[in-house]
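My structure is below; once you've seen it, I'll send some questions.
Note that one protein chain is taken out, while the other chains of the complex remain in position.
Just so it is clear, A, B, C and D label the chains in written order, and each chain counts residues from 1 on its own.
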Amino acid sequence: MTPGLEHFLTVGALLFCLGLAISLSKRNAIGVLMGVELMLNAVNLTLIAFSRFTVSPNPIAGHTFVVFILTVAAAEAAVALALAVAVYRNRETVDVDRLNLLRS
Amino acid sequence: MELSILIFLPAIAAAVILLLPQRLEQQARWVALVTAAAMFVLSVQMFFQFDRDAGGYQFVERHRWVDIGAFNLQYLVGVDGLSLPLVVLTTCLTLASVLVSFSVTHRPRAYFACLLVLASSVVGVFVSLDLMLFFLFWELELFPMYLLISIWGSGRKEYSATKFVLYTIAGSAFMLIGILVLAFDAQTFDIERLAAAEFQDTLLPLGWVFFLLFIGFAVKLPIVPLHTWLPDAHSDAPTAVSVMLAGVLLKMGGYGIIRLCVTLMPEVAHDWDAWMAGIGAFSVLYGGFITLRQTDVKRLIAYSSVSHMGLVLLGIGALGSTGLTGATYQMLAHGLITGLMFVMIGLMYERTHTREIARLGGLARQMPLIATGMVFAGMASLGLPALAGFIAEVTVFLGAFQRFEWAVLASIVGVVLSAGYILWMLQRVMFGPVRHEWDELSDQRHWWEHTVVAGLAALVVLLGVYPALIMDVIEPAMTTLAARLQA
Amino acid sequence: MNGIDVLGPQISVLLAAGVVIIADSLFPAQRRILPFVALAGLIAAALWTTSWVSRGDYQTVFHGTIALDRYAVFFQYVFAGVTATVVLASIDWVNREGRRQGEYYALLLTVCAGLMFLAGARDLITIFIALELSSIPQYILAGWGKDTKSSEAGLKYLLLGAVASSLLLYGMALLYGVTGSTLLPDIAAAIETNGESYRGLLVVAMTLLIAGFGFKMAVVPFQMWVPDVYQGAPTPVAAFLSVGSKAAAFAVAVRVFFEALGADFLSDDWSMIFAVIAAVSMTLGNLMAIAQPDIKRMLGYSSIAQAGNFLVGLAAISVTGEEFTLGASGILLFVAAYAFTNLGAFVAVIAISQKINSDKIADYAGMWKVSPFLALGLAFCLVSLTGIPPTVGFWAKLYIFNAAVRADLVWLVVVGVLNSVVSAYYYLGVVRVMFLGQPGTEQRFRASPSIAVALTATAAGVLVFGIVPAPLMSAARDAVEIFAR
Amino acid sequence: MMDGFGPSLAFWVLAAITLVAAGGVMVSRNLLHAVLFLILTFVGVAGFFVLLSADFIAMAQVIIYVGAIAVLVLFAVLLTPRSSRDNSETRWAAPGILLAVCLAAIFLFVVHDTAWRTVDAAPANLSAASLGRALLSTWVVPFEIASVLLTAALVGAIMLTRSPEEEAEDALA
Partner (left out) sequence: MLFLAAEPSAAATPTIDQAVLWAIMACPLVAWGLIALYLRKVPVLAGYAAILGIGAAMALSYATLFNVIDADGGIAQYTHEWFTAGELAVPIGVRVDGLTAVMLVVVTTVAFLVQVYSTGYMHGDPGYGRYFAHMCLFTTSMLGLVLADNLFQMFVFWELVGLCSYLLIGFWFHKPSAAAAAKKAFIVTRIGDLGLLAALLLIWTRAGTFDVTQIQEWAASGEVKSTVVTLFALGLFAGAAGKSAQFPLHVWLPDAMEGPTPVSALIHAATMVAAGVYLVARFFPVFEASSDAADVVAWIGAITALLAATIALVQTDLKRVLAYSTVSQLGYMMLSLGALGYVAAMFHLFTHAFFKALLFLGSGSVNHATNTFDMRKMGGLRKHMPVTYWTFVIGSLSLAGIFPLAGFWSKDEILLDAWRHDRALWAIGAAVAFMTAFYMFRAIFLTFHGSYKGGEPVDHHDPDNHFHGDPAHPHESPWSMKAPLLVLAVPSIAAGWFAYDHMFKDFIEAALPHAAHHGSTFELGIAISSTVIALAGIGTAYALYIQRWADPASIRATFAPLAIVFERKYFLDDLYETVFVRNIFYRGWCRLLETVDRRVVDGAVNGTGRLGRAVSAQLRTIQVGEVQSYGIGVAAGVVVIFLAVILANPL
């Protein structure tokens, strides 16, 4: 069977949801971040697949989008880790379920 | 121009008072007094300038205000036979309130400023001919009331103030919806044009719109079962505020029902007339019965207001010229009488610091003038002829009897109830053996106290023996309205 | 028109950011000047915007990715003003914090630039990147404080923000996949031609966009980060969050949903969704705020409810004619009103909380005696939030409800006005505490000049536009006129 | 290019690698393992990019994700003590996973329910050059923004991670 758009989209969707599941379930902030990165990857995959398969006046837009997503992902990761470090310095943990000073 | 002066003069005076330096703090009352007196004089002058034969609105001022496409508001004020007497009532009671507040020394600047802003907003409500302007003033009145009750009040003042504000906001929330729907359909906020508009296909059924507006006004009036804020607000408010609250604020409700509900939606008013009359009669009785059980003088009068304002609704429900005139007259009469009543209670409270009927007694001996005033006010309140309340009550009854015999028959029982609670209160508070714990107390003695009591009493008598003075102003407007309603 | 000219406001803001950082490191002794550099940048941006307005030179630039229209201009003013107020309100806090001052202002300015980009963005990529430019520095700023709570707030905000923006991105990707373009007008055109057959996908994309924007707007059910972050973040930052990013989210949402997803078969769906979300947000936000003892958290919940009010405008947009103008301009009016009001409230809270070292509403007791100016300002802004005249908040609510009535959303207006009543309960509760409570200390204090200026400016805005709302309304209306078809 | 056995095989293999690796991230109890799985996933995705004739993006993916982000994460993990490398789930895992499954169902449903109009041949101008042109013409503003964003993130990250001692020193200066 020849892989078509649907196949790539399926992989993308599954990857996205796996990423979501990870980010929604992991206790460790870094784990959550990994989930987010997976989601972003899934988005990238989807975009590239669309770029490749769909009729578009300007197919390069998908690629461009991906470039920016990569950039943002990097920035986000950096900031996230910085914040995690900041939290760790104060609380000796990056377990998000123990980050509950702020509630109700 | 006169109306704008009436609206803005007190507001400006309030600003002036707030800007007074600390050392002139106690002079705030004089500024307030001069302002209130000027307002009163001006409104009385307007009252006599008013052309009784010409219909429609007079002293009209019209300016564009907000003109954004479909959102078109005007600064449009004017008075007719319905609103003019209420404006005079407002200025009169403002003057009275300022006078009875002459002994206020706690933060007088803020106090008198609030009082004047209150007057300004109430006048604004009565003279606005643009729905949005009306609503604006309607809401504006909340601030000063809230502060006045919560800062200068007594007892559970914060609770009462909050209750008052929340109740009013809730009512006006409904009102706002109604206003918006109406204005959307007629493409205008101008009350005169709205009255002329034929409403078809409104977003909501017109009956609902009526109901929404009605709720807003019923809270203010107040109508059972939306009345429970009133006793709390009254019992904890300072004297002047009780005077204003009972005297003019409640009238905003009745005014609104006539001016907006009935005038703008006559067909719906026709559909709901029996309900209005019925609820009115119910309020009369219910209020009367509950008043009998009150043990706090101010609460007692507050509940009696519920009962008396039921008559307003009864008169409106009759939808005839007599009923409407009677309802309007009842608003005026009740304003003056209850104002006087609260003044008397205030004078008494200032001396005894209690409103518990059980703790009082035999005061007529120690303070005969106050007792006289109280008996007078009580008699007026129970609808004694030759005093204002009687004319109003009987006019309402006569106006409504043709159409709602049972409602009227039920509500005339309220006449006996009112005699019951008023006389019971007088007996317990003023009469009976002297209690020596009150021996030290003085009778009313300041000139402002005399002035207020005498002035209000004189007005109550004037309205009672020469009703034509005011009826002639009210009547043409109401007859026109009634003719529209019959059509 | 060259690019510099077009992006002048953003560039001047970013330039100011750069100058602030450099100045901070070069002349650490002259730190007091930093906020004024930032203000200068913002003023320059505002002036630049004004110069466009005076030229009337509205156009679309950079191949359609950036629109230079009245709409963008309106928001650029709002963002410049908001940032300026926040800068003013931050001075005391930053001085007391005593560290990384230049970076703080620089990041604020960066966020501002991001928001300004967002106002004019007309392309999914630009929107995304501008959104991130405004978000990531905000994550940092939320975690800027010394205490653990701040870091926690920052991390929470970031993690959730990342999830939300992933969802948004996925939606954008799907949208791109369906339409083959990232430019909003092209997307709209593609949907018009053969969008019907992609409806399922479009609905998913739309839902994801709502989630993404809804997160920034802080509407139910995407709002849960709000109270935690508001409470944990430094108060000036919370102020900025509550107004800036919310306003930007609405700015971009109006543009996206109207310009790209305006097709009839979609607009019915999303206007209904927004209506429901609006109702739920108002109700939940208000209900949760009632029993809230922490004022920042309370303002957080209230901002959720307020977001519901904004959404009423969005729900009231039907895509043609006069009604659109009303709904959309209602949002804009609300944005402006909310900016004045909520910032004013926050400025007062910033000042008070710093003095009394507490965010507990109970500790605000008797504030009227301790600091009449701040108490009065805060009370006035809270009244405006309630929507009682003569405040700009009253007009905003009125206008937006009017729009909803015209869009036949009377039920939503009912929910809205009832919620106003609920909100009155807790807003006035604070007023009551301040005015009637007994102060813990008789020590009077004065607001610092910067706070005084910020509070006076916002409160004056609330009052002046409360009395003469027409200019603001016509500005809002002109701003959305470009969308009218 | 998509035709034929090779790409098909490549697709299935890549899909398997990617998803299994992603699942590995999910199930790993050790954060270190999770990072390694993550890298594997990134690589898999890069493979997809190649398959989709996005060579430049694939390269960027490897460089940025594997080279930058993953390493960053790895360092972060390694810098924290062993006790913090736990990668277990919170009490919200079950509903979270359930929701993810729902969402996946929705996505898959709409993806497969849609009649896609696709092109068989890869569009001509998906080269790195045209990407560069696009970045510098149409999307020049986002491009610039991205640079600002990175700078801001950098500054912010540095500031957030500075130790209190540094802070104090800085404040004194």
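Quick note on the criterion: contacts are C-beta pairs under 8 Å (C-beta built on N, C-alpha and C of every residue); 3 or more make two chains touch, one makes a residue touch a chain.
As the structure is a computational prediction, the values presented were derived from the model and not from experiment.
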Neighbours of the unshown chain, displayed set only, are A, B, C, D
Only one of B:Val66, B:Ala96, B:Ile290 or B:Leu314 touches the unshown chain, namely B:Ile290
Touch assignment to the omitted chain, from A:Leu9, A:Leu47 or A:Leu102, lands on A:Leu102
Contact with the hidden chain, among B:Gly155, B:Gly207 or B:Gly420, goes to B:Gly420
Sole touch to the unshown chain from B:Gln49, B:Thr105 or B:Thr228: residue B:Thr228
Out of A:Leu20, A:Ala42, A:Val67 or A:Ala80, only one touches the absent chain, namely A:Leu20
Across the whole complex, the chain not displayed is touched by subunit C residues 155-156, 159-160, 163-164, 167, 199-200, 203-204, 206-208, 210-211, 214-215, 220-225, 227-228, 268-269, 272-273, 276-277, 284, 287-292, 422, 425
Residues on subunit B facing the left-out chain by the touch rule are 163, 167, 224-225, 227-229, 286, 289-290, 292-293, 320-326, 329, 362, 364-365, 375, 379, 384-386, 390-391, 394-395, 397-399, 401-402, 408-409, 412-413, 415-416, 419-420, 423-424, 426-427, 430-434, 466-468, 471-472, 474-475, 478-479, 482
Residues of subunit A touching the missing chain are 20, 23-25, 32, 96-97, 99-104
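The rule is simple: only the chains that are shown with their structure count from here on.
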Whole-angstrom distance, CA centroid of subunit A to CA centroid of subunit B, is 64
Per the C-alpha centroid definition, the whole-Å distance linking subunit B and subunit D comes out as 70
In subunit D, the residues touching two or more other chains are 107, 111, 138-139, 142, 146, 149, 152-153, 156-157, 160
Note: subunit A residues in touch with at least two other chains are 9, 16, 19-20, 24, 33, 35, 49, 54-56, 58-59, 61, 64, 68, 72, 75-76, 79, 82-84, 86, 96
As the complex stands, subunit A meets subunit C at residues 9, 16, 19-20, 23-24, 29, 32-33, 35-36, 39-40, 42-43, 46-47, 49-50, 54-59, 61-62, 64-65, 68-69, 72, 75-76, 79-80, 82-84, 86-87, 90-91, 96, 99, 101-103
Interface with subunit D, subunit C side, in the complex: residues 3, 7, 14, 21, 28, 62-63, 65-66, 98-100, 103, 106-107, 110, 113-114, 117, 123, 125-126, 128-130, 132-133, 136-137, 139-141, 143-144, 151, 154, 197-198, 200-201, 203-204
Note: in the complex, subunit C contacts subunit B through residues 322, 325-326, 329, 383, 386, 388-390, 394, 398-399, 401-402, 405-406, 408, 410, 413-414, 417-418, 420-421, 424-425, 428-429, 432, 435-436, 469-470, 473-474, 477
